[in-house]
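Only one protein chain is missing; all other protein chains are in place.
The chains carry the letters A and B, assigned in the order they are written, with residues numbered from 1 in each.
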Amino acid sequence: MIQNENAPRPAARTRGAASGIGNAFHRMMQIRGMGQVVSVTAALVLMSLVFALINDKFMTAQNITSLLRQVAPILIIGMGQSYVLITGGIDLSIGSLVGMSAMMSATLMTHGVHALIALPLTILACLLVGLLNGTLIAQAKLPPFIATLGTMIMARGVAQIVNGNMNTDQITAGGAEAIRDLFYYGKFLGVYTPVWLALVLFLVFNYILSSTRTGRHIYALGSNYEAARFSGVSVKWAMTKAYMISSFMSCMVGFILMAQSGMGTMDAGTSYELNAVAASVIGGVSTMGGQGLLFGTVVGACIWGVLQNGLQFAGAPLALKNIVVGIVVIVSVLIDRIARSDALDLKKLFGRRAKA
Amino acid sequence: MKKVLVLALALLLALGTFSAATAEGNLVYLITMDKMDMHWVSVDAGASAMAKALGLDYKWDAPNAKDNATQIEVMNNAIAEKPAVILLAATDPQGIAKTVEDAQSQGIIVLYVDSPAAAPVPVTLSTDNYAAGKLAGTTMIDELDKAGKTSGKIAIISVNTATNSTMNREKGFRDALTADGRFEILTTEYKEGLAAESQEAATNFITGNADLVGLFGANEGSTVGVGNAIKAENPAIIGIGFDKSDAILGLLKDGSLKAAMAQNPFTMGFLGVSEAYAAINKLSTGPSVIDTGVSVLRG
Partner (left out) sequence: MDNLIEMRGIVKVFPGVRALDDVHFELRPGEVHALLGENGAGKSTLMKILCGIYARDGGTFLVNGRPVEHLTPKKAQEMGIAIIHQELNMCQHLTVAENIFLGREESRFTKLRQKDMNRRAAEYLKQLSLDISPETPVSKLQVGGQQMVEIAKAVSTDCKVLVMDEPTSALTNREVEELNRIIRELKARGVGIVYITHRLEELTPIADRVTILRDGKFVATRDFRDITISEIISMMVGREITEKFPHVACEPGEVVLKVSHLNAGRMVRDVNFELRKGEILGFAGLMGAGRTETMRAIFGADPVESGQVFLNGKAVPLKSPAQSIRSGIACVPEDRKKEGLCVELSLRENVALANLDRLKGPLGKVLRRKEADLTQRAIDELRIKASSQLMLARNLSGGNQQKVVVGKWLVRDAEVVLFDEPTRGIDVAAKVEIYHLMNQLKQKGIGVLFVSSEMPEILGMADRILVMCDGRVTGEYTSAEATQDAIMRSATQFESRKGQAG
């Protein structure tokens, strides 16, 4: 047996009952990207404690339920953006699609189209935009920044003209009240419906990303496009799927906004794509592609929501808020770089014996 | 060869007279801050109605998003089309002043609608935002008295710190309440006039302050957010807002908002174009500042 000096030595076994937990923890830490997720979760907890100390109303049940509902939309578009980031691309059209989705569904529903028809039609339209993004990027080989910039402008234009350059009236068609409850105002087991929607979407899309062939292919093509292609992966189709998933998520958030105000506003979703990038990056998704955990994006979205909510409760002036948020994004990217370099061996920190 | 030269000269002359003719044409150009806020849509509606009635050519343009640099470019493009009059709602009063002077030096008449810039012009049609804000403040105090509240907190949702009109409204509102002295005003949240974000900020205010008695929205989007938050979280809170739209009328009707300071954007546009007509035809344009006023809308 060749003792390949290249190979890392096999892990030593620890003894005792306490080591059972230690082992499970170690196995969890072996998952790519888990290091960053753990550190941002710790940051989230710390941040929440600080805000709770500043204003005791922050930690009330009422605010927490409200806060979770504020986090849900960021989480949903964050997941879509994460899929795209993992392929090594970026989706700038997210915000405009949110607006297009809100305007389209609201316009249909203010013209007598039942929700059961209006919503699926809107979903279809958004998926088509996602398909367009994927085709431009995977087939025509346009840089993602440029392609999605184009669809961003186009989708915003559609949002404006679909109701004749006017915000819509209040939605009245069949199912309107039900939609408003389903996507924003309803509560189930004490938690608002958007949170449940975000949870369901997370469970589904996390499963896809971590446990299916599609997810594996998405990681692969983000890590090394050519290697994936040469191994027989349908790279173009996998990449297109990522952009379509992102558009789908944007569509869902458009429904949430439409349900929230009961109408479509042409400027809905403005600059959401950057919030989605922030949530992903804070959560450890690399903008270089090939890695990132969706659960990290969840934590990133929570941090984003807690910051917006907590800083308001702390009475922070606008300038301070922007600066704080900017610093958080920069620090999380830095933490990611440091954790990945050899300068700091996180495994050593967590008690594993150093490899000889 | 000679024939070609003569032909070319004739062509040039013809083109010259043609463009001169269009310069003399009666084009009225409206430039607003953006094209999405319902406020501008109403200004445009009024302006185009009057232009049609007077038989003037009319065009409306604005940047995609509210931005001073882009608005300057839009104005430069408009100047190149040699309109007779430009009606301008300036995003940044200082930034666009030079462009206004540039237009005037080329013989274009510039009038201000809604938001003036720093360069002098014959007529400005706008809301006196400070006064309107103060009126909103006194209306808030009236409603609080009616509801029997003598103390508590009040919060403001506004647009951003760079927009003069909304900053003036906020100032007027704050001054009115400070003069009264009974209520505490919290730090303003700025949410770019987006209804969804404004609603979230308003909800947070409600959650975070058990003694919150009043909410003020400084423009249409902020007001819609404020109204929806009151409706969903605590209908006892007094909501006062700004501008008029179907959404706001609905919120007034069901009591989520107690009053809204409705500007008259349609009138701004309507009167603006008639002033433009007067200016083109060298008629008297009346006072240099016309306050198109606010009316207090109630449910």
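Here is the rule we go by: a contact is a pair of C-beta atoms (placed from the backbone, for glycine too) under 8 Å apart; a residue touches a chain by one contact, two chains touch by 3 or more.
Computed from a predicted model, the values in this text were never measured in an experiment.
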| item | value |
| --- | --- |
| Visible chains in contact with the missing one | A |
| From A:A42, A:A227 or A:I323, residue that would touch the chain that is not displayed | A:A227 |
| Listed residues A:Q70, A:T193 or A:Q291, member touching the removed chain | A:Q291 |
| Among A:Y83, A:F205 or A:Y219, the residue in touch with the chain that has been omitted | A:Y219 |
| Interface with the unshown chain - residue positions in subunit A | 1-10, 12, 30, 32, 207, 211-213, 216, 219-220, 222-224, 226-234, 290-291, 353, 355-356 |
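Basically, only the chains that are shown with their structure count from here on.
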| item | value |
| --- | --- |
| Intercentroid distance (Cα basis), subunit B paired with subunit A, Å | 36 |
| Contact set on subunit B toward subunit A in their complex | 35-38, 41, 64-65, 160-161, 186-190, 192-196, 199-201, 203-205, 207-210, 221, 224-225, 228, 232, 245-247, 250 |
| Complex contacts: residues of subunit A adjacent to subunit B | 55, 57-58, 60, 62-63, 66, 70, 153, 156, 160, 165-167, 169-170, 185, 257, 260-263, 265-268, 270, 308-309, 312-313, 315-318 |
